[in-house]
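Have a look at the structure below, then the notes.
A single protein chain has been omitted from the complex, and every remaining protein chain is retained in its original position.
This part shows subunit A:
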Amino acid sequence: MAVKFTEEDEAFMKEALLMGESALENDETPVGCVFIHDGAVLGRGMNETNKSLNGTRHAELVAIEQILRKYSLQILKETVLYVTVEPCIMCASALRQYGVKKVYFGCHNDRFGGTGSVLEIHSDPSIDPPLEVRGGLYREEAIMLLRRFYVQENVKAPDPKQKKTRELKTEILPLDINK
């Protein structure tokens, strides 16, 4: 039986979802995150790949950059990450190399997921200690953010055919226990 998420976990993931909301407002893929240190938010991040023209500016790395402006590297080893979508393969490797303590994520990332969906970068053999990961926290909310983004993108698309797929899908598939 899975251990329930604590109220604190929920509160932090809500902060991450807010970051996802702002990404959406800025026409970025709506993924948001917060790094927690000693029970307080140390840094926040959201996707910035469109604005920066840089495919590596994912929420996790954006937040780390913000943290490293003020703190030394060592502090990352004492942080817990709450991110709305499963870290991709790139970010999973970065988080493991930085030595982040634990990762909570919302929904799975079937296209790029690096902590179970496509690869298992968090637990595979590596010269770095494993990365502790737990998914499924506010999963539906994270998926809704992504769906709203795709609807928004379709509205902008010049091809009128795409507009037909515009209706928002609100039903959410049950969590795949195999993942």
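Keep this in mind: a residue touches a chain if its C-beta (ideal position, glycine included) is under 8 Å from a C-beta of that chain, and two chains touch if they have at least 3 such contacts; residues count from 1.
Following the convention adopted for this analysis, contacts and distances are computed from a predicted model.
In the listed set "Dynactin subunit 4", "NEDD8-conjugating enzyme UBC12", "Small ribosomal subunit protein bS6m" or "CMP/dCMP-type deaminase domain-containing protein", the entry agreeing with the UniProt name of the missing subunit chain is "CMP/dCMP-type deaminase domain-containing protein".
Listed residues A:F12, A:F35, A:Y82 or A:Y98: the one in touch with the omitted chain is A:Y98. Across A:E8, A:E25 or A:E65, the single residue that touches the chain missing here is A:E65.
Among A:M19, A:C107 or A:I121, only A:I121 touches the chain left out of the display.
Touching residues on subunit A toward the chain that is not drawn are 49, 51-56, 61, 64-65, 68-69, 72-74, 88-94, 97-99, 111-112, 114, 118-119, 121, 124-128.
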